[in-house]
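A protein chain is absent from this complex, but the other protein chains hold their places.
And then chain A:
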Amino acid sequence: MKVTIDGHEIEVEPGTTILQAARMIGGESVPPAMCYYSKLEGTGGKCRACLVEVSKGSEADPRPMPKLMASCKTGVMDGMEVKSISSPRVLEARKSVTEFLLINHPLDCPICDQAGECDLQNLAFQHGKSQKRYKEEKRTFEPEDIGPNIQLHMNRCILCYRCVKTAEQLTDKRVHGVCGRGEHAQISTYISAAIDNEFSGNMIDVCPVGALTDKTFRFKSRVWFNKPYNAHRNCPTCSGKVTLWMFGEEIQRVTARKDEFHEVEEFICNDCRFDHKDPKDWVIEGPRKFEKFSVINQNNYTKKLDKVVLNTEEHILAGREQDRKKISMKDIPYTEHESKE
């Protein structure tokens, strides 16, 4: 099937969504996604951040779709033409969606441990307005303890359901979910039962905002002061491939490796994430690279620099042969020492 996104043509399998096709093309036309997660089934369709304009439905029915479509849930048709960043309607819609997502968000980025690697922060930076119009009081929740390793900040949650799907699909017994409806909907465990599954820590990586953060990393550092390294270890339960966030010789945080769309490449177990903070446990492969605009690159000098080589003539300082002949004083000794000999 042939689909055109922002003028880029691509051949895709039937059943691919517009978002997946856009990600295959890459670059600026990839719609932002807050709730869709390609590694988890049934995610997407909730945040509306990935809205795109379908200017031509398909080859068979070339009428444009009247409304903006959620690209994570809309499958491609043959000959479909999609406008993502090239459509002013889409950009306007993204601005509005960002405003909606930020209505109840506390904007406590200076305190939040997710700041610097937060999807909502990136979305607001790229598509948000700098003013707010919401004057009413923001929704707040009582702080709740959901175990020794994971910190829940319900105020920051945007209800993307990613963590619920993670728990459902990665672990056999889910103990947390969304309770309540509408404005009262919140992520919670039933009667504050602690989350202690082996893979529960992946909720932290999956969370697009700072609602679920690492309790062992709480307020330890900001992400841009850490040096991220790729590392691995022989783990019996998971792949053991992680990113270490080091500060000097200390491992402050262990996370899974995230790809360019901030999705976890391989899920890791809690043992790797929370219990192995000794550099001796890990084999460090090298520095982890991030997008060019990411704040994590601050003060990191991991870019490869070649040694400067001057491609000049061999005797450039001595002068050219024909010029040296012109120097008339050449035969007269330069120093006293020479003249005595």
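What we mean here is this: a contact is a pair of C-beta atoms (placed from the backbone, for glycine too) under 8 Å apart; a residue touches a chain by one contact, two chains touch by 3 or more; residues count from 1.
Note that contacts and distances are computed from a predicted model.
Set against the options "Na(+)/H(+) antiporter subunit B", "Multiple sugar transport system permease protein", "Probable septum site-determining protein MinC" or "NADH-quinone oxidoreductase subunit I", the UniProt name belonging to the omitted chain is "NADH-quinone oxidoreductase subunit I".
The residue from A:Phe100, A:Phe141, A:Trp224 or A:Phe267 that touches the chain not shown here is A:Trp224.
Residue A:Ala115 is the one among A:Ala115, A:Leu159 or A:Cys235 that touches the chain not shown.
Not every partner is drawn; the one left out touches chain A at residues 108-111, 115, 218-222, 224-225, 295, 298-299.
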